[in-house]
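What you see is the complex with one protein chain gone and the rest in place.
Now for chain A:
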Amino acid sequence: MSDIANTTRQSRREWLLSDRPQSRMQARLGRFYVTWRRFTANRLAVIGLLIILGLIFVAAFADLLAPHSPTVGDLRTTRLLPPGGEFLLGTDDQGRDILSRLIYGSRLTLYVVLLVAIIAAPVGLLVGTVAGYAGGWIDAVLMRITDIFLAFPKLILALAFVAALGPGIENAVIAIAITSWPPYARIARAETLTVRNSDYIAAVQLMGASPARIVIRHIMPLCLSSLIVRVTLDMAGIILTAAGLGFLGLGAQPPLPEWGAMIASGRRFILDQWWVAAMPGLAILIVSLGFNLLGDGLRDALDPRGSGQ
């Protein structure tokens, strides 16, 4: 019985690793399989992936997982209780369960990270590919703008933006997105330059494809893998910036359980009730560590050349 299972698995592996794939799908699955094997060989990267999957799981099922309300606590009996017992991570000054707040806060973290990625990455991709493909003065102007933004201090600029737009989680997202697209443009341009003069682009040009079609259908997909790696590596930075804005009172507003804001509210009790500030900080640390490990692993798996870095 196990012998049969073994042979089918063996042949499936051979099918995946075949160097003469019969169909496009087989080739794609095979490539994916090789990358996946390279990725899972790196134990730290798998830990990172598990952390991020855990974050997504917690955020999705926050209602089921949280033992208490994240926004309402009992001020008379459960104020500033130490960790342990009914409240696993203790309670804050409003008598709210910190664990439940962290669980609901994971939604805000995920929300910020995804929104920034969704806004900033396409902007960078568009600017970079257009500049790279068009060349000439368009390239010069776009890249000058990119370099200008690249030379700015990101945190300070995000701070000034939020100060003008008013505090709030959406404004924090906009501010972070505005300051984080330039590296993506740089990467996309570099990738574009490497494929721009290749034969297949010339073939598509000969077939009469418009520049817009070439950029969107034939160049952008090639930039995606390096862009995804960079975005994943940047996620930790985005989380830290968002937490910093929250810490300064410029991100999500109370009673939203944003992790940075939770640290700020725990500052007053740091000497006697250290857990109020310590727990959200640990949560931030674990999640950004997860993104860093995942990003490192992805970079090594997708681009074996750069793994020596």
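By definition in this document, a residue touches a chain if its C-beta (ideal position, glycine included) is under 8 Å from a C-beta of that chain, and two chains touch if they have at least 3 such contacts; residues count from 1.
FYI, contacts and distances are computed from a predicted model.
A.B. asks: The chain dropped from view, which UniProt name applies: "Peptide ABC transporter permease", "Putative spermidine/putrescine transport system ATP-binding protein", "5-oxoprolinase subunit B" or "Succinate dehydrogenase hydrophobic membrane anchor subunit"?
C.D. replies: "Peptide ABC transporter permease"
A.B. asks: Which one touches the absent chain: A:Ala134, A:Leu193 or A:Leu289?
C.D. replies: A:Leu289
A.B. asks: Who touches the missing chain here, A:Leu80, A:Ile119, A:Ile145 or A:Leu302?
C.D. replies: Only one of A:Leu80, A:Ile119, A:Ile145 or A:Leu302 touches the chain omitted from view, namely A:Ile145.
A.B. asks: For review purposes, identify every residue of chain A that touches the missing chain, sorted by number.
C.D. replies: Here the touching residues of chain A are 144-145, 147-149, 151-157, 159-161, 163-165, 236-237, 240, 243-244, 247-250, 260, 263, 267, 270-271, 274, 277-278, 280-281, 284-285, 288-289, 292-293, 308-309.
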